[in-house]
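Of the protein chains in this complex, all but one are displayed in their positions.
And then chain A:
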Amino acid sequence: MCIMSSKTQPVITYAGDTQLFSTLESATVQGLPQETVEWKRSYGRPPRAVTLSASFQPFKIDNDGFKELSKGLKKLSGAEVLHTYWVECQDIDTYKANVRESIQTWFTQIKQVECSDWLIILVENSDSKKSKQILPRTTVLDKIKNDFGGKTTERCIAVVDPVKGETKSSESWQTFLFRLRQALMAAFSRTLTKFEETVRTQRERRNELNWNFCNYFLLQEELAFAFEMLGLYDEALVQYDELDALFTQFVLNSAVGDAPDWLLAFQATPNNWSGVCLNPKAPFNTELRQKIQNHTMSVIDFRNYLFARQSALLLISSKPAEVARRCLSYVQSYMYELKLLNVSTVDGAIPTWILLTCLQVLSTCQSHVGATGNQSMESFALLWNMAKDKLYELGRKCGLLPGASVGSAELHCVVTLSSGITDYGDDSAVRPTPVDKLKEALSSSQAFTKHYLELSELAMGTFKHCGRLRSARLIGRDLSRFYLQLGQPQKSVSFLLDLLRGYQEEDWPLLRIDTHIELAEVFQKIGDRVRFIEASANIAAYPALNADTRMKYFSHLLQSAQDEFRSINCSSMMDLVDIRIHFDTSLEEPCSVLCDSIVRAEVEVVNHFPGPVKCSEVTITVKAVKNANDESKQSKAAGKKSVADKSLDSKAIEKPGVLAAKAKTSSSDYIPIKEQLHLKQDGSLSSVALVCPSAQQLLGRKVSHGLLPTELSVIKEEYTHKLSVKDVNIVPGVNRLTLQMKADHAGTYVLSQFVACSQRLEFIQSVNCPKVSITVVEVMPSVTVIKTRDDLLAGTDQEVELVIRTGSTAFQNEKTLRLCSSRGLMINLPKTDSLFQRELDLVLPPMAAFETVSYPLKIRADLGFTASKEATFVEHKLSVHCPWLSKTPPLLDLPLNVYAPFTVQYKLHTAYTKKFVNIHVQGLTPSSRAFEFQNPNVLLPDATYKNPALSKLEWRNLNGSSQTLKISQDQPANYLWELCGAPAQYDLPLLKAEFSVDYRLVGTSDWKLFSFNFDIADYATLFTVRSRVEPVKGNDFLRAGSLCHMTLTVSDVLQQASSAALMYEVLADQALWAVCGRTAGVFSMEGSSKHSVTLDVMPLVCGFLPLPAVRLSRYIPAEQKPKETNRKADLAAATLPRLEPFGAGQVYNWSKAQQVHVLAAPSNNGPTSFDTSTS
């Protein structure tokens, strides 16, 4: 370094008082580089702050130098850039006497030299100054400036001798140094510019015959030295890079036949291949530089020198990563250069050189890299990788690979190579140095293995560290080969499987197969038959491979298939291209088949194997998803909902479609779709749309995290059913197979895996995409009742039909259905001559699926309910005991609505004391189904006559003798009897009578008896009421608006009036009549059989007016206990007076429905009349 720096430093000459200067020299040399100085540069380059140092030499006229300089600057190092003249002169007189003259001499001398920058330094003594007169007219400095300065007076400097060490003197010393730096910088810059000019000129002459690159190299390197000296390492590096590029260009040009003579020297056979020396302590290899100067170096030496210099500069500017990066391209371009230059080398020399270079660079950089970690890792990894590769190459050349035999040629190779490796004698280097390592590696096969594995490990680790997994895996491939050679195939398995996984994940088929081939070899060596089969299968099925290899592995596969049980994922071998299932389209559910039917699937399989595969069975396994019950319930619910939706009067009606119904059952397999009806305001259809309510979620961007996962191994899954076909030969190419399955249970099934069994191998493939599902639908047997005619009528035999449908399951054996009817309903099977009964058994013969049988069934419902007015029909039911139903008891209820054909009403009519019983029969059936009635009869039970009071009761028939009446909806019938012989007395017992009649449906032959029970009460008339309305006296007529009398006469019919008090109420229509005074009154019949009451009433309108109605009630005074009747009153009620109404037959109103004629108001005296008329 010291040698170099003194060379490159610019030189300052000194003259004049040399003794004086020697005292100041050391201070100047040290002071100069202490501060930076700004360097303003030519050619628009940015100014830089640099530190300058210089060495001093006495000035002398050098004639040689003079000649050289005249040609141009040849050398930068040691060039004199600045001339100084040192003088100590106290007064002007001395100056004038001799100093001036000697300066003049020096001045003329430097004018002759090319470089004519100068400085005159006047050293002053501070105390000497004091002794002078206070204000000298002119100082010595002024004089000097005047004499020599010319326009550049700043070249003359005065400095106080710093040796004296005063404040003033140090200040003046600093000023001096600043001036000196400025001057030196300017001078150096000028020199440098000149030198650059020289270099440029030299470069322009590069195509001349006598031009030599080595000379030029040394010339431009001086520039680099100068920049390095200035601390401008990047500028220095640029110089080397320019040289590098220039040389490369020459080499490239030489390839096209343009090789200059000097280049031939570079083609010398190298005898040293120790790689680049990057000793940080000796960044300057003098030995190599000497070789360059002598023109005796090989290209390897030159490159080593150049790269070492570049690296040194990069390392100084702390860019170790850049060194590593450059190293790669350096090594590569270097190898290329060797090829172009036709340099003959010892076999293995170049790999050795590369290996050592890589290791050297790596060790140097890693010691430098420290904290700046990761970014350089990538280059490091590549370097490790390269070193690893080269070591392998060397190993192969030297017979060090495992299993290789070492012959004399290999030994010779080792010896030759070792001779070319020398350490650089750098004792401080970390042991073992790369050279040591290489020597050790070449010494024995074991050592080689150890080093190779170590390098591989480092390369792999570094790649992994910087995230280059693929590169790391690729090293695994080399390692696996190495282990295979080493006879440790089991170690290579994990590397290969790792590779395989990577290639499978990213789907690189060719690489995958290549890895499979290697794996097959390894597995064969290990004896892992099972995995060997799998690898063989993969290889055999890869179409891009050559036929021989495929057939070879295919035969391996077939052989192994006989004795090894193995499941292989066959997605790449037997490709399941298409599955078509024959669904039963007649069914409502999509993708469904009937229970117990055979499901057929047509499958298209592409066999990629080179030969046919005999399969004992090809199956597609099927898994059950849900059982049928859940689904049917849910879909029913969905169906109901749709109906409800439809009835809504909204603008948009949604109705879940088929798919929607499915969506609820099997969540993700279906896209829910709804049918949407858009209605106009008037309710007419505007548009129809299909809407997917969850479109947002379904159409949402999925995170694209990759392809479908391809699993390495598959496991045969559990399954419930399988579509299968036996004994198939699957030929290469497309195969169409028909697989079958019996659908024996209802439910939804999903295809899960494709399995082809060949001998003991199973080729398995998941059937995932798209998911195919089969719905097996079970139709249950059904029993229904069909009415033969419109409505079922009670009271007459009705025929219905019992329909039995077998559904999807056949009835293998006879089955017995037990039919039970509800109360009041009798059933009968006409075929079997049984009677009408409530229970009967029906034996069904064996039946095929979907067969329908029907049995006529007669039913007979009681007519008993017809008495009630409300019910026109009765819900009967027929319970069928079906053995196939799963619920307990297995009863199926079939509703049967039986309608009443007619209704019967009883009514008691009174005519004074006579009583008439009226039976009203109202038909309910249409006239087409009219009923005929005959032989009506009314009977009292015999027990009635035992009562002596009633013994004389008898019926007088008022009906036509034997007339047959036809009744229907339009035609009611009335029967009338007079009840004679009823005793006239109070408290007659209730009569329980029975009406009976023969009836039949028109068109039928059998008469049936219909009987109707009814109670007769109050069949004795107790009181009669007669009311009359008469005009007041003097008036002949009733007139509207005038008062008249209303007379009520109540007579006791029985003449045995009790002490009972009666109450009358006049209930007049207030629009017609106005009652004046009391409208009600209480009276007693005691003692008389008649009682009359007169009221004043006033007709309000004219015309025929009905008489006001009169109601008679029994009055029970407050204290009196109620009469002993069946009505019970509580004690609280007994304390109040109350009314008890008479029964309908107890009071006869004579005047009921009578009308009186009322004339208009008397304003006009027209004739009036009074008239009562009975309606």
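Basically, a residue touches a chain if its C-beta (ideal position, glycine included) is under 8 Å from a C-beta of that chain, and two chains touch if they have at least 3 such contacts; residues count from 1.
Keep this in mind: contacts and distances are computed from a predicted model.
Asks: Looking at what's absent rather than what's present, what does UniProt name the missing chain, "Trafficking protein particle complex subunit 2-like protein", "Glucosidase II alpha subunit b", "2-oxoisovalerate dehydrogenase subunit beta, mitochondrial" or "CST complex subunit CTC1"?
Replies: So the chain that does not appear here would be "Trafficking protein particle complex subunit 2-like protein", according to UniProt.
Asks: Just to verify: which one of A:W508, A:F565, A:Y912 or A:Y986 makes contact with the chain not shown?
Replies: From the options A:W508, A:F565, A:Y912 or A:Y986, the contact with the absent chain belongs to A:W508.
Asks: Would you mind spotting which of A:D17, A:E88, A:E378 or A:D1052 touches the chain that isn't drawn?
Replies: Result: among the candidates, A:E378 touches the missing chain.
Asks: Of the residues listed, A:F107, A:F178 or A:Y336, which one is in contact with the missing chain?
Replies: A:Y336
Asks: Which parts of chain A face the unshown chain closely enough to count as touching?
Replies: The missing chain touches chain A at positions 252, 328-329, 332, 335-336, 339, 378, 466-471, 474, 503, 506-508, 510-511, 514, 704, 706-707.
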